[in-house]
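Right, chain A next:
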Amino acid sequence: MAASNQSAAAPTGMNVAVGEPLVRMHGVNKYFGSLHVLQDIDLTVDRGEVVVVIGPSGSGKSTLCRTINRLETVDSGTIELDGQPLPAEGKGLARLRADVGMVFQAFNLFAHKTVLDNVTLGPIKAKGEKKADAERHAMELLERVGVSNQVNKYPPQLSGGQQQRVAIARALAMRPKVMLFDEPTSALDPEMIKEVLDVMTALAEEGMTMVVVTHEMGFARRAAHRVVFMDEGQIVEEATPEAFFTDAQSTRAQDFLSKILTH
Partner candidate 1 sequence: ACGGDDSEGANVEVEENPEFPEGSTMAEFAEAGQIEIGVKFDQPGVGFMAPGADVPTGFDIEMGKIVAGALGIAPEDITWTETVSDNREPFLQQGTVDIVIASYSITEERRQVVGQTGPYYVTGQQILVREEDKETITGPEDLAQAKTCSVTGSTSLSNVVDDYGAEPVPFDTYSDCVTQLQNGSVDAVTTDGAILLGYAAQAPDELEVVGETFSEERYGIGYQKGDTEFCEFLNETIQASYEDGSWAEAFESTLGESGVETPEQPELDSCQ
Partner candidate 2 sequence: MNSVMFDIPGPAARRRQLIGTIIGTLVVAAILGWVLWTLWSEEQITPDQWEPFGEPDIISALFEGLLATLRAAAVAIVLAVVFGAILASGRLSEHAWLRWPSIAIIEFFRAVPLLLLISFIFLGFGSTLGTFYSLVLGLMLYNGSVLAEIFRAGILAVPRGQTEAGYAIGLRKSQVMRQILAPQAVASMLPAIISQCVVALKDTALGFVIGASGIVNTGESIYISPLYNNPLAVGFVLAAVFIVINYSLSKLATWIEARQRREGRSVVHVNDTTTGPAAGGIH
């Protein structure tokens, strides 16, 4: 897995300064109609930090994630990436999004393109990389996520776990500063969950900055620096995994944990 550290543009790896804020949300509010889905959200994610967001269904986790690369707009508050406020549109926005990798619950691989084309589309079209370079890099990444023998297949021909790993490779191909994961394993069969989580864990260990919405408490315990618990659009609690799982402060978090951990 040394490959990506060699690419100069990649902000991952040990030689990158850890600790300064990379994503900063301040006073963010968001409504869907009259539904207040994000309420005064303040959240900072430092470079190299892995933040896991958990909370009941409908609490606004996905929405939070999606505002960070402006797939959703916010009604008030500011969001900064690497010190710059999010551009509202156009080339600037496209460039920002290239810096933010996103992995969706439903994989969302381009259904009409092969695995390889899925991974190279962004670098070639958005970054103007040469096809050969893009393909070389894509092959490295596909190898890293363990699907390099499937490069000429189309997404529906792959298992869910394989598709999700391709989706991670596709996001990494843009050499993003931060990766967003929105329940990356909840559409997967149990045996495939591990193969995806393993890739994510490795990524976290390499120092990638990550925001992960997930119900996989094992992953949170193992890889997260910080757990953020959301409920009804608010951040109710923030803590280290350690502290959160053994000694949650709020009753809402305790209640949620009791439901989710005991079976």
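Keep in mind how these were chosen: all candidates are chains of the complex that A comes from, given by their letters.
In this text, a residue touches a chain if its C-beta (ideal position, glycine included) is under 8 Å from a C-beta of that chain, and two chains touch if they have at least 3 such contacts; residues count from 1.
As the structure is a prediction and not an experimental result, all values here were calculated from the model.
S.K.: Please find, within this complex, the candidate from 1 or 2 that touches chain A.
M.R.: Of all the numbered candidates, the touching one is 2.
S.K.: Which residues of chain A touch candidate 2 once you look at their complex with the stated criterion?
M.R.: My answer: residues 32, 70-73, 87-90, 93.
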